[in-house]
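The complex is shown incomplete by one protein chain, all other protein chains being positioned as in the whole.
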Amino acid sequence: MMKVGILGATGAVGQRFIQLLSKHPWFEITELLASERSAGKRYRDATKWLLETPLPEVIQEMEVKLAEPASLKNSDLDILFSALPADIARKVEVDFADAGFKISSNASAHRMEPDIPLVIPEVNRDHFSLIEVQKRKRGWDGFIITNPNCSTIVMVLTLKPLMEFGIEHVNVATMQAVSGAGYTGLPSMAILDNVIPYIGGEERKMETEPLKILGELDGESVKHAAFTISASCHRVPVLDGHTEAIWVKFREKPSVDEVKKAFMDFKREIDTPTSPQKPLLLMEQEDRPQPRLDRNLSGGMTVAVGRVREDTVGVKYIAMGHNTIRGAVGASVLNAEVLVKEGWQ
Amino acid sequence: MMKVGILGATGAVGQRFIQLLSKHPWFEITELLASERSAGKRYRDATKWLLETPLPEVIQEMEVKLAEPASLKNSDLDILFSALPADIARKVEVDFADAGFKISSNASAHRMEPDIPLVIPEVNRDHFSLIEVQKRKRGWDGFIITNPNCSTIVMVLTLKPLMEFGIEHVNVATMQAVSGAGYTGLPSMAILDNVIPYIGGEERKMETEPLKILGELDGESVKHAAFTISASCHRVPVLDGHTEAIWVKFREKPSVDEVKKAFMDFKREIDTPTSPQKPLLLMEQEDRPQPRLDRNLSGGMTVAVGRVREDTVGVKYIAMGHNTIRGAVGASVLNAEVLVKEGWQ
Amino acid sequence: MMKVGILGATGAVGQRFIQLLSKHPWFEITELLASERSAGKRYRDATKWLLETPLPEVIQEMEVKLAEPASLKNSDLDILFSALPADIARKVEVDFADAGFKISSNASAHRMEPDIPLVIPEVNRDHFSLIEVQKRKRGWDGFIITNPNCSTIVMVLTLKPLMEFGIEHVNVATMQAVSGAGYTGLPSMAILDNVIPYIGGEERKMETEPLKILGELDGESVKHAAFTISASCHRVPVLDGHTEAIWVKFREKPSVDEVKKAFMDFKREIDTPTSPQKPLLLMEQEDRPQPRLDRNLSGGMTVAVGRVREDTVGVKYIAMGHNTIRGAVGASVLNAEVLVKEGWQ
Partner (left out) sequence: MMKVGILGATGAVGQRFIQLLSKHPWFEITELLASERSAGKRYRDATKWLLETPLPEVIQEMEVKLAEPASLKNSDLDILFSALPADIARKVEVDFADAGFKISSNASAHRMEPDIPLVIPEVNRDHFSLIEVQKRKRGWDGFIITNPNCSTIVMVLTLKPLMEFGIEHVNVATMQAVSGAGYTGLPSMAILDNVIPYIGGEERKMETEPLKILGELDGESVKHAAFTISASCHRVPVLDGHTEAIWVKFREKPSVDEVKKAFMDFKREIDTPTSPQKPLLLMEQEDRPQPRLDRNLSGGMTVAVGRVREDTVGVKYIAMGHNTIRGAVGASVLNAEVLVKEGWQ
């Protein structure tokens, strides 16, 4: 078993990491790190466990350490997962990478830096070669790899197979689950019987991250893809699962059937424990996908796509994926698995 | 007081008509009509009253009559409101119009017929002149006027002031309230913790009705507006209030400030009891409008618009309005008021 | 594998039976029966599948037969599960029992008849001996066994271990999930942002069924338990999981710790695939159990109990269980398993 640690282990994302990793066939959690408020406590005392599955007993009794490299002095961690908030990740992840740790981060802090890989394995795992650039330029022993924002991942998995038709422009309207805001992020009084048509920073992420992910390696950086994206992001009273209405305008004019075929033919090319057999599942019922019914496909790692229909300027369709699994924690774990499988680790 | 009747008085829309009309300064409900199941009963026995305000006592005891012209033989109704489902409205409304009744209908059955006015008073009340065409062509003593679909009304009120900039294309994603499906239309098991990305017939209505409403009278019919619309319609767990994310592409390129000014300058031009002082309210807070907070502006008759922002191909913004008031019953009542005010009745 | 059929296979309860039984190690679904509306169709065409797990392919293509004994003329079914509504079950179940079928029914129709076993295996599986009485008295080749109402099961599993303290009176207030009303039973407009303090027939069931279940076999019938129950039943906006606030008054005055110990010591005495290791799980956190977090314990078969505290007249506590699994379909399947294990089948 490889040894892994979690930065930010006590928050909502950290808990999901524990949930996913505690039954992982390759990884064993040996270190939990968090802020001063939690450091020194047993995990069970440092957090209020909020998931539907019980907190594993072995984790309950582990000591939470302070999230700084000194805490892991004699540790032989293979991978460090980061569930830190962006503002804290900015410094802390750098400190750990500098100290030699290999970090798979869910934080947004470093995603758009030219020498940091921003990867969805089914889409652009060749971008991991930026690790070499990063280590050389920064003089780090370790490195940082990142996965995209939750709503970005759901969309990009559907855009990848459509790249062959020459994407010119994408419009997307999201209906995002409350879990994306973190456990205390959204008061019940704000969202019951309501829609909030704004999520801070989300539209910018959806309009920029996909262009890096779908771009091509060009020497020491990525040449971003050349189309445009316009996003409108909204919060709805749903627990898990982001639903996205997507319009795509193409240079070539694929038929609806060609688009459906592209979705159906889209395959994973690497077999690891968390990678789903089908990254995309095309649904033909007129009222699917739906978050409550479809968010747990392949343990939450498959994105469901449906209602593919012709549009005045291209096609439109619905995509839906589990935001905290496929869109966050599962994405980080999958990235780490691919690192291992391909020998980066 | 003018005498009014309600076709389909026992359903969810019929109840809203009673709620709005029972305190109306011009109109007095004198006839309630419904299907065989209810005909002959007192209103209180024919329906389960479901609104937050109590069923007026005078209505409770009124007898429900069968929805056919023979039931109103010696009646001197001034206006007949129709809350019928589309499939029933198709025949019944024609029977009543033929028998001399003046019908303000919320049903979709006749909206797109060339000689039937489809009107939002703030937008195209000049289309009421089709009444003359209709009566002449069909040989009716009465007539039918209609208001658009709920999601159409919310959008069109925001498009009207933008027509001056030369609209080329509109994309719209809706997040629609459950009340739009009628009282039993949507099981709780379908929508709790869920989004349903499909509403039968809704996208077609949103893509066609606005072109007639925003079109120009041209002799005996309306020349439809010449832009295109692409809609994606979704149901969310909200009781009342449709939220719409709208992208508009223009021939001319108005700035965000010009678009905001157009919204702010948009005025009603006719003063009747149900017409709101401001048909549009521009909100500047970054997270508004929201259905729960803003759906009752001006008694539910004002559409709130916000988050106007630049887009790669034009502007994008959020519109939100009360679907069963501004989008249905209030729209029918407002149409009837304007008929009266302008002498059609 | 034993062969089983499902009466009422196309409804919400019928779908849950298919979900549970399609991976069952002992039972294989060989017959699906429903009303005239569905008879003759393939299952996939006869119903709209509404569960989170996909409809098994082998079931999709099975033909639905008319729910009458003639449909199963040459069938060699071992057990027939009934998911019928009570009013239809009243006649149809009798027809099948008379024709020799062995029925494990979730319907309420026959529960309170003296010679029909009403059983929760962990509580009163000795009542299955009424099968002999039933067959003899009625001259049937087959028989009917039943499980209690969903809210009854959750409560009775917690009352059983307290019987030793001499229960005198029970008060119970329920907060019941919408799935208990069936798929279309509760419109979203009725329950969003609301509580409905009434469920037809529910209080009567909760006040009578437990007395039969907790009663003692006395010759050819059951001598009902001698305490009283007063229930107040309410529907809340929760998908699955009934939460119950329970007060118990005792002849002897057990301490809170004695009551907790009785809950913890309560064990299943029979090991079958669906029987949970722990029928009751005592939770010590002050805000548990909660339906969303705890309803899937042991696949939905464990009832969680918490907040045990002293009361002026006894103890009070919270019980919560999955209403359509532990409280319905799982209960019927478990009854059938025990029948098999103990040789009734």
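Going in written order, the chains are labelled A, B and C, and every chain counts its residues from 1.
FYI, a contact is a pair of C-beta atoms (placed from the backbone, for glycine too) under 8 Å apart; a residue touches a chain by one contact, two chains touch by 3 or more.
The structure displayed is predicted, hence computed values, not measured ones.
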item	value
Residue, one of A:M62, A:V178, A:I229 or A:V248, that touches the chain absent here	A:V178
Residue among B:L21, B:A89, B:A177 or B:L192 touching the omitted chain	B:L192
Given C:H169, C:H224, C:R268 or C:K341, the one touching the chain that is not displayed	C:H169
Per the touch definition above, residue among A:M2, A:V94, A:M163 or A:A190 touching the missing chain	A:A190
Touching residues (missing chain, whole complex) on subunit C	169, 171, 173, 175, 192-198, 228, 230, 232, 234, 236-239, 241, 243, 245, 247, 286-293, 306-307, 311-313, 316, 318, 320
Contact footprint on subunit A, counting only the chain that is left out	12, 50, 178-179, 183-193, 237-239
Residue numbers in subunit B that touch the chain omitted from display	50-52, 192-193, 292-293, 296
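In the analysis below, only the chains that are shown with their structure count from here on.
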item	value
Residue numbers of subunit A (touch at least two other chains)	192-193, 239, 292-293
